[in-house]
Structures are given as structure tokens and as C-alpha cells.
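What follows is one structure encoded as C-alpha cells, with my remarks underneath.
Note that one protein chain is taken out, while the other chains of the complex remain in position.
Then we have chain A:
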Amino acid sequence: MSINNLIIAVIAIIAAPIVGGLLTGIDRKITARMQNRFGPPLLQPFYDFFKLLGKQGIAVNQTQMVYVMGHLFFAVGAFVMLVLKQDLLMLMFILAFSAVSLIMGAMSVRSPYSKIGAQREIMQMMAYEPVLLLMVVGVYKTTGSFMISEIFAHERPLLFSLPLVFLAFLYVLTIKLRKSPFDFSTSHHGHQELIKGLTTEFSGTQLALIELTHWFDLVLLLGLITLFFAQPIWVGILIALASYFCEIVIDNISARVTWQWMVKVTWVAGIGAALVNIVWMYLI
């Protein structure tokens, strides 16, 4: 690893939360406008973050913070791998470790709300992980390598070879961002059946770090969408932002579904679309 890569990684680690926080702020503003409200200021996610840092630390047990740190560091690791154009398959595994850390943290406490939230999160992982792996398989079939740098070297955009995989990935994005209709592991608003689900027992700094990880995840996932149109990169970024806008619209027009429905539809439609795309590539 050269010094150049190190500098790129450091800049990316500093820039990602700023971009992620701003995107979250825009999300909240657009959501408010869609609901005919004025909405919070653009910098609201940062205010929430710094306020949470200043709160009294209440830890339910000693290991809780370790899991939160694991959640953060694995997400940062996956993001750095994307920025340095490393192995896509390894990136997916590290991303899964990040999600598992949060589930372990939620499982380590005795609150039933937290535990049910964690179990639903496991169901979500069960639903989306196969689709993510099939996406990696599709990328390998197209470029002949798991390396992200090969995607950038590939002259034809991935979107033209993998249109159905792209649609399946968009579908998975809604689950991964925990947006409606798949927001059942941590409901977006209070006073619902699971209070705050997964994050019920996290407070203060821990909650702030989970929020920070969410910003990293958001930038990472939008970055993965960008890979589908890596040449020229600005088209990919525009596609990623357009997909994010679609997510906000879907978030606002849909009600929450049950996890049974989600697993069924993701396995049939998500895996189905991705498989059809890959089989079709073998045949043609």
C-alpha cells in the first residue's frame, strides 16, 4: 500500500460522514416537503449527532460499546476497500460483519424490543445477502475479476450487461437502508410496535456512532450503485443520486410490510431477477 493510497483513504474517511450526513439532511427535508411540512434544517443530522455525543453515557452492559465499535469499524473498512478499488467479494463479507456486529450488540441486552428488532434484522440479512452475492457473481462474469479496479478498466458499463441485477440491487437498497416498507427492525418513528427496535437500548455516544455508521453505509451503498456506470463516473453518481431519490419516494408512499412478505418477495423477485440475468449471460 503506497502513501498515495493512504492519503486517499484518510480523505475518504473524513469526507464520507459529511456527504452521508448531508444526504440524510436532504432526505429529511424532501420527506417533510412531501408531507406538506416545512422540515428541519439541512444540518439537522449533524445537530443530532453532536447532541448525542454530549449526553450522559448509559451502558446497559460492558460489551455493548465493543459491538458498536465493530459495527463502525467494519463499515469504515468496507468503505475504504471501495475507495481503494479492492476486492468486491471481500467488501461484501466485511459489510456483513458490520451488520452482524450491530445484531450482536442488540442481542447482548435483555430488552425484548431490542431482541425482536435483532431477529428481524437477521431476517433482513437472510433476504438481502444472497442478492448481494449474486451481484458479485454477475460482476465477475462480466469483467472476469472480483477487483473493483477491473470494473473501472472495463470499457462497457456494467449496467448494460447486468440490468436485472441492478434492479435487484435497488430493491435490496431499500432493505439495507431500513426504509419503509422494510423499516421493521428499527421503526423510523417512535410509538410503534417495537419502540426503536434494534437501537432501543443504545443511547448517547453509542447511538451517535450507530448514526455515523449509517452515514458510511449510505455512501458505500450509493458508491456500489455508481459501479454500475463507472465510465464516465459522473453518470454513475447521477444514477446513484436518482436511485436515492426513488428510495425517498418509496419510503413516503409505502406502509410497512411483514418480514414474511419481505423474505418471500426478495427471494423470489430479487434472487430470481439476478439469477435470470446471470443465466442469460451464460447462454448468450
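Assume a residue touches a chain if its C-beta (ideal position, glycine included) is under 8 Å from a C-beta of that chain, and two chains touch if they have at least 3 such contacts; residues count from 1.
Here, contacts and distances are computed from a predicted model.
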Problem - Omitted chain, identified by the protein name its UniProt record gives, among "2Fe-2S iron-sulfur cluster protein", "histidine kinase", "Formate hydrogenlyase subunit 7" or "Sigma-70 family RNA polymerase sigma factor" - result: "Formate hydrogenlyase subunit 7"
Practice task
Pick out which of A:I7, A:A32, A:L238 or A:I253 touches the chain that's been left out of the picture.
Solution key: A:A32
Fill in the blank from the handout: Given A:I58, A:A153 or A:L238, the correct residue touching the omitted chain is A:I58
Handout entry: Sole contact to the chain not displayed, among A:N5, A:Q119 or A:S203
Key = A:S203
Problem - Those residues of chain A which, in the complete complex, touch the missing chain - result: 28, 32, 35-41, 44, 46-51, 53-58, 189-192, 195-196, 199-204, 207
